[in-house]
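All protein chains but one are shown at their positions in the complex.
Our next item is chain A:
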Amino acid sequence: MPTLGSAMKITLNVNGEARSLDVDPRVALLDALRTHLDLTGSKKGCDHGQCGACTVLVNGRRINSCLTLAVMHEGDEITTIEGLGEPGSLSPLQKSFVKHDGYQCGYCTPGQIMSAKGMIAEFNMGWPSNVTDDLGTAPDFTEAEIKERMSGNLCRCSAYPGICHAIREAAPDEGTIEEAAE
């Protein structure tokens, strides 16, 4: 009879690669990525789902990786900041954050970029937000929409204007968003 909470062998699909690991069921997806798989791009800020620094994509959707268990994600496709681009071949959002200075200390940046990636996909599916006037028509990609949709990502350096500019400029290259309505 195994002891309570004994480690489990699982396989996670991270950035297109199958990775096997032994984890205590208590290990959050974030900690599995950082300490078991050495993918330290995803950051631990609050560890309670309040700051967004740990944001990753699971099956294309942005989530807080600190508030979910690694053992719950066998069979899922997980994408971290390391899966978007690398030095020399940055993704459009990564390039845009550099260009627009969308950070100061950089700690929240991987989470901001992963959240923006997921947010743009949500926008492209026509999802409304709390600031969308009419639930019946597709919202415009305005600054007000970006701010509302990115409210789950905090930046203690308050680089929000740069973050907003970076997202607006990169969005058309990240998906099928039309040029933002002026």
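As a convention for this text, a residue touches a chain if its C-beta (ideal position, glycine included) is under 8 Å from a C-beta of that chain, and two chains touch if they have at least 3 such contacts; residues count from 1.
Keep in mind that, in the parts below, contacts and distances are computed from a predicted model.
Participant: Given the options "ABC transporter permease", "Xanthine dehydrogenase YagS FAD-binding subunit", "Alginate O-acetyltransferase" or "Sulfate adenylyltransferase subunit 2", which would UniProt use as the protein name of the unshown chain?
Facilitator: In UniProt, the chain excluded from the picture bears the name "Xanthine dehydrogenase YagS FAD-binding subunit".
Participant: Among A:61, A:99 or A:156, which one touches the chain that has been omitted from the display?
Facilitator: Considering the complete complex, A:61 is the one touching the chain left out.
Participant: Touch as defined at the start, partner being the missing chain; which of A:20, A:35 or A:151 qualifies?
Facilitator: A:151
Participant: Hey, which of A:15, A:129 or A:142 is the one touching the hidden chain?
Facilitator: Reading the full complex, the residue touching the unseen chain is A:129.
Participant: List the residues of chain A that touch the chain left out of this view.
Facilitator: Its contact residues with the unshown chain are 4-5, 8, 24-26, 28, 47-49, 52, 55, 61-64, 67-69, 71-72, 115, 118-119, 122, 125-130, 132, 135-136, 147-153.
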